[in-house]
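The complex appears here without one of its protein chains, the remainder shown in place.
On to chain A.
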Amino acid sequence: MLPNRSRTSVLVFLLPPLLLYCAAVLFPILQSLFLSFFSWNGISDMEFVGLSNYVRMLTADDIFWRSFFNALIYLAICLVLQLGGALVVASLLTSLRRGRELIKTLYLLPAVISTVAIAFLFVRIYSIDPVGLLNQLLHWVGLGAFERAWLSDVNTVLAAVSAPEGWRFTGLYMLIIYAALIAVPKELEEAAVLDGANKWTLFTKIRFPYIRPVWITTTIMATTYGLRGFDIPYLMTNGGPGQSSELLTTYMYKTAFTSTDFGYASTISVFIVIECLVAVGLILFMLKRKADS
């Protein structure tokens, strides 16, 4: 603490940021919680309905559950592509002598492209008429039987809208994991190699335990970003065909701004927040406990 500080100076520095934060983040959270107990379309009078929005969501809304499970699959695909891809590439990169900086830059490139542009791009990649990149590629490698309109097929659409999100940010997580991997002390690795450890044991026994704290951080980041994923599914299919690519976020958005059911939409968004908090808690619980054992 600075010796010459005064109460006023603390307030001068703290109040403006705190006010902005309250206005944009904290107050809206409380407001959502409040709205979730009401039925309101934005025009007529608000009507207090108690817990009935929650009851409706959890017991009577099939679309909600459909979106919830879709969101879990979406999350799983994103996590595999982002964290799995990131870990593989970061590990491979440490064995490279030259060109690391270039590869890092190229790998990160999709992260600077807007989601709208990515949605456009992938609509064309998946298209069948005119034939898009994916179908053409399948044709060439002799898997022509799998050619299809990926975004209209109810069996593939969810995976098709999840993949771009995973593709987009895998470079970001790779950077973070790579920075952690090159911080592993060389003495540790060399000692293990002298003891006859092969690449795999080196990775599982030395490197991975060492980067575990960073791994926890990246897993939390990827999970919370995955659970709030919205842009790409909304832009590519708007949840369709039917509800086969509907996520909780897109369902909430439509409930709020298409059906103007602000109360029920708030109930869903409260659920999304709880879901994020539970996910973070679970990750910390599982990964920390493993580290202790």
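Rule of thumb we're sticking to: a residue touches a chain if its C-beta (ideal position, glycine included) is under 8 Å from a C-beta of that chain, and two chains touch if they have at least 3 such contacts; residues count from 1.
Criterion: contacts and distances are computed from a predicted model.
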{"item": "Hidden subunit of the complex - UniProt protein name among \"Carbohydrate ABC transporter permease\", \"CbbX protein\", \"Nitrogenase protein alpha chain\" or \"Aspartyl/glutamyl-tRNA(Asn/Gln) amidotransferase subunit C\"", "value": "\"Carbohydrate ABC transporter permease\""}
{"item": "Hidden-chain contact residue, picked from the options A:M57, A:L87, A:A160 or A:A180", "value": "A:A180"}
{"item": "Per the touch definition above, residue among A:S162, A:T237 or A:S266 touching the missing chain", "value": "A:S266"}
{"item": "Contact footprint on chain A, counting only the chain that is left out", "value": "1-6, 9-10, 12-14, 16-18, 20-21, 23-29, 31-32, 35, 42, 85, 88-89, 92-97, 101, 103-117, 120-122, 124-125, 130-133, 136-137, 167, 170-172, 175-176, 178-180, 182-183, 186-187, 190, 193-194, 199, 213-214, 217-218, 220-221, 224, 227-228, 230-231, 235, 249, 252-253, 256-257, 262, 265-266, 269-270, 272-273, 276-277, 280"}
